[in-house]
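Heads up, one of the protein chains got dropped from this complex, but the rest are sitting where they should.
Chain naming follows the written order as A and B, and within any one chain the residues start at number 1.
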Amino acid sequence: MDNRVDYAKIEKTAKIRRTVINVVTYTFLALWAVMVLFPFYWMLLTSVKSYSAYNSEYIPKFFTLSPTLKNYVDAFTAVPLARYFANTVLFTVLTTAIMLVVITLAAFAFARLEFRGKNIAFLIFLSLMMIPNELVIITNFVTITDWNMRNTFPGLILPSVTSVFYIYLLKENFEQIPDSLYYAAKVDGTSDIRYLLKVMIPISKPTLITITILKVIECWNSYVWPRLITDDENYYLVSNGIQEIRENGFGRENIPAMMAAVVVISVPLIVLFLIFRKKIMAGVSRGGTKG
Amino acid sequence: MKVVLQNLTKKFPGRDRKKQEYVIAVNDFNFEIPDGKLIGLLGPSGCGKSTTLNLISGLLKPTSGRIFFGEDDVTDLPPENRGIGLVFQNYALYPHLTVKKNILFPLENLKGKDKLSKSEMLEKAYAAARLVQIEELMDRKPGELSGGQQQRVAIARALVKMPRVLLLDEPLSNLDARLRLQTREEIRRIQRETKITTIFVTHDQEEAMSISDMIVVMKAGIVQQIGRPQEVYDNPANLFVARFLGTPPINVFEGQVRNHKLYIGEDEVSGIRGVENQKVWVGIRPEGFVPDENGPLCCRLSGVEVMGRDISVVSTHESSCSPAVRSIISTENRVDTEKETVRFSLKPGKVFIFHRETEERIMGELI
Partner (left out) sequence: MIKKKWRNSSLKGWLYLLPAILFLGVFMVYPLIDVFIYSFEEGYNSASQTFFGIGFYNYSYVLHDPYFLQALKNTFILVIITVPLSTGIALLISVGLSSIKALKNLFQTVYFLPYVTNTLAVGLVFMILFKKTAYSDGLINLMITWFGGNAVDFIDGPYWAKMFVLCFYTIWVVMPFKILILTSALASVNEDYYKAARVDGTSKLRTFMRITLPMISPMIFYLIITGFIGAFKAYSDAVALFGTNLNAAEMNTIVGYVYDMLYGDSGGYPSFASAAAILLFAIVLTITCINLLISRKNVHY
């Protein structure tokens, strides 16, 4: 019966090893979670510290006993944060809405309609996917300047209302709808546009929602183009606003107020994310890279 | 290596976690698998046969009960220390490794005193490949092989360490019909040559019957019957087992026992001894019918299919539980296809009666 003793030992070491591996794994994961969350905590914390309290802490404190909302008031009054905010919302909504129309029409043409030159047109579209934004932005800047559209919404919006990638994504989705539906609708005398609106769009709603969310994230965070095209504060978006605040806002040193502004512009997307967590993550893994 | 399962039970938490409900996949199993035999675990899907296999392999831990390999209690041992070989339904061959590397893989894991030299490993790998006859495929990748060849590679990989017990999970279900026949013979041959205790899971009764030394019929986590295939077929313990084994399946009729006589509907089909008056299910194997002008069972004839060696007579009977009564008779018998009815007498050994409620077999002697 020597064997049994041996087995008991194997069992025990296996158990201990599992526990050790578990502890190491969780510690490691928790460590990264802290790394991710800490900046958020710090920005919230700093945003509720009073100006004087913050500046008197030579050694920063990890908590505050006298939280204040004054910084938030400052953020909205001392700098036109509300204006940046409204601009961004307007920019995001308009860009996303126009883009959805443009890409839906194009995807419908590619997926459903038959016309001469379709394949070659699609090939050209696909190859456009490889063109990086940085290469075309120079001419776009000159174009918009020539059109006298600097510091206008059309100037901000127009260059980013098409996305070849989203056309591609939507086309793939449209193509999965069985042809028989289309023929059935044709027999009933449904026009193409009606078929698109009443059948294809409702069926492809999940993909459209994913695209919408991804585009909203992109718009909300866009920085480079708005920076090039606007130098009038009235047209700043939040990213440019925050940079402006940093450079000439509350006076360089009012960091708590700055953090309050940061919190305010970060919250909408985080809320959106928490609501649509699964959709966003699925959408991003299907083909979104940041930027 | 003898394998013994003692009061083996496995419960899974139910879908609704709050309710603390459990799904019992394996319920109080007790059986002993003799050394060097080929055992088929048989049952419809969801009966717990794969769970049983995973319990034996150690990939799952039982909720209660013990598992012994020979005299060793292996219940709490991790799978790698049990000395088993496992073949998966989809073979689980590593797609990025060649056949040779796939077979070598388990050997390369050995450590310490078990460690083998490169040439020893190759020798063993080639021996395993020879056994399953795939030596000429050693440098291919799994993606370039047919299903049957992949199956052989998977078996070779499981055998290369000379396991104490070989486990096969639905080994034939991914193969087409012709390959299935061929491969099951192959499994039988390999098992005979290696004499390794082998347990395989299947839902196909024909497969299990044809190659197993012993079959274990399961339903809803409970063992229904254990025995040699022919024994189980000839002596089913209950209606479920009787129905599960045999193609075409057994014919079941509503019947009753009255005053030592067995009735199907209103036809008195046989005398019977040792059974009290009650309503019963009567099961008659297709080969239990003999056409007989004066036979007691009268069925409405709907068709005759000649299948070479045998004739399949399809008929109906109002007490039958299924729309068609299927009987297999040898070509020496004649059935007049012009007539509307056909009469049968029954072979006593092919007729079983079961309790109406419990569906357990009622032992009685037909006379």
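The criterion applied here is as follows: a contact is a pair of C-beta atoms (placed from the backbone, for glycine too) under 8 Å apart; a residue touches a chain by one contact, two chains touch by 3 or more.
Values in this document were obtained by computation on a predicted structure and should not be read as measured data.
Trainee: Thinking of the complex as a whole, which visible chains are touched by the chain that is not shown?
Mentor: Result for the missing chain's touching partners among shown chains: A, B.
Trainee: May I ask which residue of A:73, A:136 or A:184 touches the chain that does not appear here?
Mentor: Answering carefully, the residue with contact to the hidden chain is A:136.
Trainee: Touching the absent chain in the whole complex: find that residue among A:16, A:37 or A:82.
Mentor: Only one listed residue reaches the unshown chain, and that is A:37.
Trainee: Could you pull out which residues of subunit A are in touch with the chain that's been left out?
Mentor: Given the touch definition above, subunit A has residues 21-22, 25-26, 28-29, 32-33, 35-37, 39-40, 42-43, 46, 55-60, 101-103, 105-106, 108-110, 113-118, 121, 125, 128, 131-132, 134-143, 158-159, 161-162, 164, 167, 192, 217, 220-221, 223-224, 227-228, 238-239, 242-243, 246-247, 253, 255, 258-259, 261-262, 265-266, 269-270, 272-274, 277, 280-281, 284-285, 288-291 touching the missing chain.
Trainee: Which residues does subunit B use to touch the chain missing from this display?
Mentor: 57-59, 78-81, 84-86, 88-90, 92, 94-97, 105-106, 108-110, 143, 157, 161
As a convention for this text, only the chains that are shown with their structure count from here on.
Trainee: Which whole number of Å gives the spacing of the CA centres of subunit A and subunit B?
Mentor: Spacing between the chain centres: roughly 56 Å.
Trainee: Please give the residue numbers of subunit B that touch subunit A in the complex, ascending.
Mentor: 71-74, 76-78, 81
Trainee: Which positions of subunit A touch subunit B when the two form their complex?
Mentor: 3-4, 7, 10-11, 14
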